[in-house]
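Sharing a structure with you now.
Just one protein chain is left out here, and the rest sit where they should.
Up next, chain A:
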Amino acid sequence: MAGKCLALVVPASLAQRVRTMLQQRGWFNPRFRVVRNEDGSASIPVISCDVSDWFALLKEAGLETNKTLGTLTWRLAEDIEFPLSRHTPSPHELLVKAISSILELHKDSPERPPDWRDQLPRRWERHGDLAIIDQQAFASPFWDSFGPELWTAVTKALGVRRLAKQGRVQPDGYRTPAVTLLLGSDGVVERRENGISYTWDVRTCMFSAGNAHEKQRAAMWDCTGETVCDMYAGIGYFTLPVLVHSRAKLVLACEWNPNALHWLSVNLQQNGVSNRCRILPGDNRKAPAYHLLLEAFLIICIIRLLFFSKSYRPLDRTQLTQAEEEELIREWQPEPLVPAHPSPPYLNYRVVSGAAGKFVTVDNRECLNLSSLNFLGFLESPRIKAAALSSLRKYGVGTCGPRGFYGTFDVHLQLEEKLASMMATQEAIIYAYGPSAISSAIPAYAKRGDVVFADMAVNLPMQQGLAASRSNVRWFRHNDLDHLEMLLQEQAADDRKNPKKARVVRRFVVVEGIYLNTGNVCPLPELVQLKYRHNFRIFLEESLSFGVLGDTGRGLTEHFGIKVEDVDLICSTMENSLATIGGFCCGRSFIIDHQRLSGQGYCFSASLPPLLTSAALEALDMIEEKPEMFKELREKCRLLYDSVQGIPELSVGGAPISPVLHIRLAEPSQSRERDIATLEAIVESCAQEGVAITLARCIEKDEVFPPSPSIRLAVNVELTQEEIQKAAAVLRSAASRHLLE
């Protein structure tokens, strides 16, 4: 199509700018299009007007006019042939035109609203040959009188055949659209989008064309082999792209609008994917009856499992027949109860005849005794014997019962009171056996889950107590409080991670006053400082320090001048200094009283024989009456310590104030047995020269950290200076004989 028109010819490079300026002034003829000429100019269709106006315009565009025509940068040309502009009247323009013509026909209708143009539809949706106009269009009742004539005009203008009018979407669960069909017989429409055909009835189902991008995005997911659930499937809005393009294995489509369901199945069939979609119609929140039954059945099963079944035992066992069982039983050979030939070195005990006092008759040879832990020489004290004898004449020997069942004698109460007052604690409790005091006390407090920090050198009864407590035991190096502090800090770090647990985990530190296994003294003051920094409780075992250390023999706390309350529990045997039998614990009533029901060795054992109790009472009296013996004892300890220094090939372990010293091989061999044999030979030599000493015995396999073999020397306050020096000399010569060969 072409037509003729006045043209303004300008250089092609300026054509665009000029055309814009012309359009602004309304001089551009919109019916035609700009034509590019072969000579590099362009012809712009213009509406004819006064020439003088051109000058102003073209000057503004930067084109000169006073040049010869040959060099003219622009000219006007009449009747140039132009192609027609692509512009076609918009549907709205057509609509206005069509309605105007109808209104022309019905000029006589008086009620024509003055704003009739505004009531024409502004937006409409087109689905195939059906248009849905918006709700506000033709709102006035004025239009009603026209009937189909009007609607036909509208359809023509919009280029469709059917017409419907949008209403408000109903607020029901189905979001039913309120669409009224104005022209046409039905509302079924089809739409193709991304290669998928959607069919639905506009009167009953929604379709939002604006979501095309979202659908495209869904179509791009790779769902190969997957099962997809479309919770609100509608007519297959997303179900179809996922099935067609994403290649899902199966789509579960939930929908409850029956109309949508109808079209969903139609769409699935039309797109040939109905075999890969399972429709779950109806309200899927509502459980069907069979579901309720299933749930009830499961609940019954759970109840049965919880309350009516025997304890759960995994069936990992194969059922054996009776004959097979019998054969297994026949074949089983247990290990012997004890090894047929035990080979420990201490099978043959040395036999002591008579009392093992300052002098002792070992295997019929009288020796000076440096092996009994009879530090105060009370074993032979006539005073103690007399007290015990009068007790024996009153009470007999045994108690024939535990403390709870008539095994509490008045002397027990007296002894407990005496111990408590002597140790300046609130309460004391006595046990019938030395080792059972500490090994019952520890598990009375420390339970599973608690943390006990223990010195690596603690004696075996303490280790047994720790084992019985089932607590978490952290071992720190012997007397190494830096190591202890490190462990405490580790614990503190753990506590910070788990503060809830930290609130219930009790912390204990168990130490010995003087270590039986090493003879070293526990650095109590530093430990007490640590205690208040890290909030742990101290259990102190004083078997070697009670009746030894301190100016009046009260033990380690007195030695260091520490308040007794700073130590939570002090425990000791009465079998060393006091030279009787049994043990005791003392401390605050808050702590000690608990053992009266929880200390196993206290509750479930016969109580201490009264004669032994009376002996302990008498021994305590003697300690109180003659405190100077402790000074003497310390001097003797120091003397022994000095005397045994410098023996070739032997090293001395233990503190100068300790009543026990450990003599070890300076260079132990690889074999424990050989070391024991060497030391044993020294002991035997000493015995031949009239000095009874002994190896510190231990059962290596049961010790957590077996101490290296040693000879344990013990001081008795009654030993004279000469006797101690003699004993040291005998040891020295025996050692040199055996070690320097």
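One rule holds in what follows: a contact is a pair of C-beta atoms (placed from the backbone, for glycine too) under 8 Å apart; a residue touches a chain by one contact, two chains touch by 3 or more; residues count from 1.
Convention: contacts and distances are computed from a predicted model.
Student: There's a gap in the complex where one chain should be. From "Presenilin", "Cell division cycle-associated protein 4-like", "Histidine-containing phosphotransfer protein" or "serine C-palmitoyltransferase", what does UniProt name that chain?
Tutor: For the chain missing from the view, the UniProt record says "serine C-palmitoyltransferase".
Student: Could you tell which one of A:Asp230, A:Glu575 or A:Glu718 touches the chain left off the display?
Tutor: Touching the chain that is not displayed is residue A:Glu575.
Student: With the full complex in mind, choose from A:Ala340, A:Ala493 or A:Leu740 the residue touching the hidden chain.
Tutor: Within the whole complex, the residue contacting the unshown chain is A:Ala340.
Student: Thinking of the whole complex, not just what is shown, which of A:His262, A:Arg506 or A:Lys726 touches the missing chain?
Tutor: A:Arg506
Student: Sort through A:Cys254, A:Leu392, A:Met456 or A:Ile657 and give me the one touching the missing partner chain.
Tutor: Checking each option in A:Cys254, A:Leu392, A:Met456 or A:Ile657, the one touching the absent chain turns out to be A:Leu392.
Student: Could you pull out which residues of chain A are in touch with the chain that's been left out?
Tutor: Contact residues on chain A toward the absent chain are 317, 320, 325, 328-329, 332-340, 342, 344, 346-347, 349-357, 360, 362, 369, 371-374, 378-381, 384-385, 388-389, 392-401, 403-410, 412-413, 426, 432-436, 439, 445, 459-461, 464, 467-468, 502-507, 532, 535-537, 565, 568, 573, 575-576, 578-581, 588-591, 593-594, 596-597, 600-601, 603-606, 608-609, 611-612, 615, 692, 694-699, 702, 712.
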